[in-house]
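All protein chains but one are shown in place.
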Amino acid sequence: MSVKKKIENLLVTANRRLNSEYFELILQSNESLPGILPGQFAELKVDHTEHTFLRRPISFYDVNTDKSEVHLLIQEVGEGTRRLGQLEAGEFLNMIYPLGHSFTITEGTTFLLVSGGVGIAPMLLLGRKLKEAGKTPVFLFGFRSEKQWFDLSRFEALGEVFITTEDGSIGEKGLVTSHRVMNTGRFDGYYTCGPVPMMKAVSSIAASRDIFCEASLENTMACGIGACLTCAQPTVHGMKMACTDGPVFNTKELLW
Amino acid sequence: MSVKKKIENLLVTANRRLNSEYFELILQSNESLPGILPGQFAELKVDHTEHTFLRRPISFYDVNTDKSEVHLLIQEVGEGTRRLGQLEAGEFLNMIYPLGHSFTITEGTTFLLVSGGVGIAPMLLLGRKLKEAGKTPVFLFGFRSEKQWFDLSRFEALGEVFITTEDGSIGEKGLVTSHRVMNTGRFDGYYTCGPVPMMKAVSSIAASRDIFCEASLENTMACGIGACLTCAQPTVHGMKMACTDGPVFNTKELLW
Amino acid sequence: MVDMQVNIGKLVLKNPVTTASGCFGYGSEYTDFMDISRLGAVFTKAVTGENREGNPAPRMAETPSGMLNSVGLQNKGVDYFIEHIYPVLRQYDTVFIANVSGSTLDEYVEVAGKINDLSGIPAIELNISCPNVKKGGMVFGTNRQSAAEVVKAVRKVYDKTLIIKLSPNVASIPDFAKTAEGAGADAISLINTLLAMAIDAEKRKPVLATVTGGLSGPAVKPVALRMVWEAYHSVSIPVIGIGGISNATDAIEFLLAGATAIQVGTANFIDPQVSVKILEGLKEYMERHHFSSVSQITGNLEMPEGFERFRPKTF
Partner (left out) sequence: MVDMQVNIGKLVLKNPVTTASGCFGYGSEYTDFMDISRLGAVFTKAVTGENREGNPAPRMAETPSGMLNSVGLQNKGVDYFIEHIYPVLRQYDTVFIANVSGSTLDEYVEVAGKINDLSGIPAIELNISCPNVKKGGMVFGTNRQSAAEVVKAVRKVYDKTLIIKLSPNVASIPDFAKTAEGAGADAISLINTLLAMAIDAEKRKPVLATVTGGLSGPAVKPVALRMVWEAYHSVSIPVIGIGGISNATDAIEFLLAGATAIQVGTANFIDPQVSVKILEGLKEYMERHHFSSVSQITGNLEMPEGFERFRPKTF
């Protein structure tokens, strides 16, 4: 049973710069929020410019049901995200949501949530849902450098947090997959989001340990609602759509 | 001898709303201004949007050489002028200027400057130049209604001002061409800017009186500098370019 | 009250605003956002003889005021369509028109023949213009003889309203419009996408896995408008206008150029409610301009004096 998708103008209540690349956008609905699950995303309308035409898909970072607020964590990579970064409190943002197939809460007790860069975005909501389900989330975040780091206390409130940076400027130096916590047998499964090579590496480790693993993909998308068939993802069950069958897939399914 | 054209980012020092349709944009150069003549225009860069791609040609309304400031009087008619209307003090606007062939200061002493709607824009600078040249400018402005009217004291400082509105909400009711001042023989020539039917009517009256008449045209333009040949204006001397041969033409020349 | 009804072959549509194939799924993807029964019709995504996986990923590239796609007719085949999708479509009070595609003449005939038996599908749109498949598709749409053959063959097995969707990747639209009409089409629709390409300069690779794809969106509107105008003056069957339509003004431009109805494609991705907004804008325009029937707009374009002395003759 899927929640009805909405198209709505949400009020920007805050836009916080987290570091030189990331910002956190807080948007408020004047209705009660539909149920939003970890790993789901929204399609945001950005200005039509020389370089932007389609909507931009962005995961839910956090949800505050009482305040009818959603939080998005966004990295500036191009014109679309740059414009989103310029939004100011009081402006409105048109958004289609909630979209996509979420992470699965499965059997087992301890899970490692592995992200690279802004792939951290869906992990907060996921960590919270895991905790609510009585599980133990452990976070492992890879950043390029300290420059991508920001205050992680919201994650720390939910579980242990480990960090790696490629340049060693903070946390362990190296890639997430070489972090010692990945070499322990304490996890019943992995959840991962970030660059494809990283997710593939995490998925291989999961396969070698024969444990559960889900990855959230970032295929380019035109519609976000299953209508255009452009976000195709090859799987062992044939071609799937990242926007409706995903963006979260069990890595066993993926042909990538 | 033509002044060198510049492409420059000018500082918006003020953007004043004059009425529900018109605004006055004041822009400052950090260099000394090139010589700007009445009837000349600038090509303004507007954001690339769904509906705007090319620059927008706008006449000079006023020039303050001491402050290196230019004033533009703009009517919101579409997306481009709407965006210009949203510019705020402190922002920059890219502009190519000064462009085009100006009004001619000719023999005679008393001249009627006839405009319709935002065609009023080039008349202030023209009135001032005429006055400086020892002539007597008289202004006749046609507006659709009171809604297009704004404080005309800068014109009043230069000469008599007559107004007509189509609905009679201010000034004489009717078109400029039916205004009594047009039926007097006191003028040595007319200058006109506004809707083509109005300018044609003014030009016919000038012809019937055998007096001087210049009109400023608003042909659509792509480049504004004589390179694209899209702003063509048929004349008795063949096809002319409104951006370089005009926008001001002697109405005797025009085939319109 | 303005009369919005339009006729296309035997088909009567309650209004001229429809959605384009491949850009509106099977309609159900949009029911959360609008009442799809307000549309004149929904053109479904392509149906082929057999299940097709479509093309490899990536299949999409964003371009200035447009996008490229290389979906490649992904669908589960006509039998699956009849068994599983058709029953769902029947639940809506909406006219569904099946977009029929294929690689061979026989495949087109097979699919059209099977859909002919579905009482709830009153028309098909024969897609002889897909630029994204190796065989068939555009091959039929860019060769007059093949186009004539496939239309004739389908006409034999299909007795409801037959719409032929033309490719813009040709030198002369009138040639193909006339070919379709001569071969028995009840209407033509155009344009399908323009064959195009995107490159990632940093990676030094084409963006699409298929290298080339089809361009759609506002970028193509001026080309589409010209082709619809040419087609309208070349044939006497109705023309359905497609290409970059994103608001009511765009839709009206196509009607003025000669379209009897229009399809909204890519614009649905940016605003899933755009088709009903277009419908409302069209009504508002008709009232403002005192048109009592939408058919009064079709081809109602005042021509500049003596324009034929200057432009190249294209029809």
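Each chain gets a letter, A, B and C, in the order it is written, and its residues are counted from 1.
One rule holds for everything that comes next: a residue touches a chain if its C-beta (ideal position, glycine included) is under 8 Å from a C-beta of that chain, and two chains touch if they have at least 3 such contacts.
Because the structure is a prediction, the values reported are computed rather than measured.
**Student:** Which visible chains touch the chain that is not shown?
**Tutor:** A, B, C
**Student:** Can you work out which residue in C:60, C:128 or C:225 touches the chain that's missing from view?
**Tutor:** C:225
**Student:** Sort through C:95, C:126, C:196 or C:294 and give me the one touching the missing partner chain.
**Tutor:** C:196
**Student:** Where the complex has a chain not shown, which of C:13, C:46, C:68 or C:276 is the residue touching it?
**Tutor:** Only one of C:13, C:46, C:68 or C:276 touches the chain omitted from view, namely C:68.
**Student:** What residue numbers in subunit C mark contact with the hidden partner chain?
**Tutor:** Where subunit C meets the chain not shown: residues 55-56, 61, 63-66, 68, 70, 72, 131-135, 137-139, 142, 169-171, 194-199, 201, 203-206, 208-212, 215, 217-223, 225-226, 229, 244, 249, 252-253, 256-257, 285, 289, 300-304, 306-307, 309-314.
**Student:** Can you list where subunit A touches the absent chain?
**Tutor:** 50
**Student:** Applying the definition given at the start, please give the residues of subunit B touching the unseen chain.
**Tutor:** 4-7, 45, 48, 50-55, 96, 219-234, 238-239
Methods note: only the chains that are shown with their structure count from here on.
**Student:** What's the chain with its C-alpha centre farthest out from subunit C?
**Tutor:** If we average the C-alpha coordinates per chain, B ends up farthest from subunit C.
**Student:** Count the touching C-beta pairs: is B-C or A-C ahead?
**Tutor:** A-C
**Student:** Centroid from C-alpha atoms only, then distance subunit A to subunit C, rounded to Å. What do you get?
**Tutor:** Comparing mean C-alpha positions, subunit C is 36 Å from subunit A.
**Student:** Residues touching two or more other chains, restricted to subunit C: which are they?
**Tutor:** Within subunit C, the residues that touch at least two other chains are 65.
**Student:** What parts of subunit B, by residue number, touch at least two of the other chains?
**Tutor:** Where subunit B meets two or more other chains at a single residue, that happens at 50.
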